[in-house]
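Structure record follows, encoded as structure tokens.
Every protein chain of the complex appears in place save one, which is left out.
The block that comes next holds subunit A.
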Amino acid sequence: MIQMIIKRMVSALAMLTVLSMIAFVLIQLPPGDYADAYAGKKSQGGAVMTAEQIEEIRDKLGLNEPLYIQYINWASDFVQGDFGYSWEYHRPVIDVVAERMPVTLTLVFMTLVFTYFIAVPMGIYCALRQYSIGDHAISLLGYIGLAIPNFMFALILLYLSSVFWGTSAGGLFSPVMQDAPWSWEKFKDMMAHIWVPVVVLGTAGTAFQIRTMRATLLDELNKMYVTAARATGMDERKVIMKYPVRMALNPVVSTLGWELTNIISGAPIVGVVMSLPDMGPLFLNSLLNQDMYLAGALVMVYCILVILGTLISDLLLMLLDPRIRMGAMKA
């Protein structure tokens, strides 16, 4: 078991290493380098840098080293928390990211909670009341939820909220709280606003998970072990919750990592459309402005989140299913 967990972690680390290389290539991708960009910025201000001066910067920054040395330098800096410098914000990338990260994490976490807390009970309901009006209604809503792209959904909600409540659903804070430092009050304010992007981000996933839960539970309900459990004299409700529902949860749990990927890849666009103070708009701007250290760092952060999510979902599944747990032990 422990061995297996370690194995998974090692493979997650390997995955991260590969991804970091991709992120690094991304950083290197735009024509010119940091020194050129620096010179360009300077010249806009009227100061002219000589070729020697630029070369000097290159030397200082190690930009003349072979690519793999540069990668190692960048990676080891990254591990130590030095993500490079953001040209756009004139601050270390780590500071910029750190400022936005809590909001993104909260948003992602809340969306996951929303997705599963709605999807699991609804999936159970639909399976137990197959073909009832409620089942059909939920299916219909689900199709709509799956069909509407997130940005469209966000726009619709923004429009509706300004028409009906006269307030903007954009952003995450009331104007008073906008620039206030983090406090309990500010957190509560965020919670009051965050549900809008959570709903936008979570609806498609929720619809999908309802369908998964419904289909697997319907499948499980027909299995012999359910009848065998009923034959013990257990109450019907208890039978359902203890056996088939428990079984049907496994595929739902195993999609956790994948669901997280969906949410994370959907988040930037929703963040931009709803002008949230999270990493989304930051990511878009960094790409537009070729602020590549920031972009690379953000890609890494997103990847780390996804890999962590997958790792957690694998471990959860091992915890839930003895067959997987023991298969893992033997392997």
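The criterion applied here is as follows: a contact is a pair of C-beta atoms (placed from the backbone, for glycine too) under 8 Å apart; a residue touches a chain by one contact, two chains touch by 3 or more; residues count from 1.
The rule is simple: contacts and distances are computed from a predicted model.
According to UniProt, the chain absent from the figure is "ABC transporter ATP-binding protein", selected among "ABC transporter ATP-binding protein", "Sarcosine oxidase subunit alpha family protein", "Glycerol kinase" or "Proline dehydrogenase". Touch with the chain omitted from the figure is made, among A:Val96, A:Met190 or A:Met247, by A:Met247.
Looking at subunit A, the residues touching the absent chain are 222-225, 227-236, 243, 246-247, 320-323, 326.
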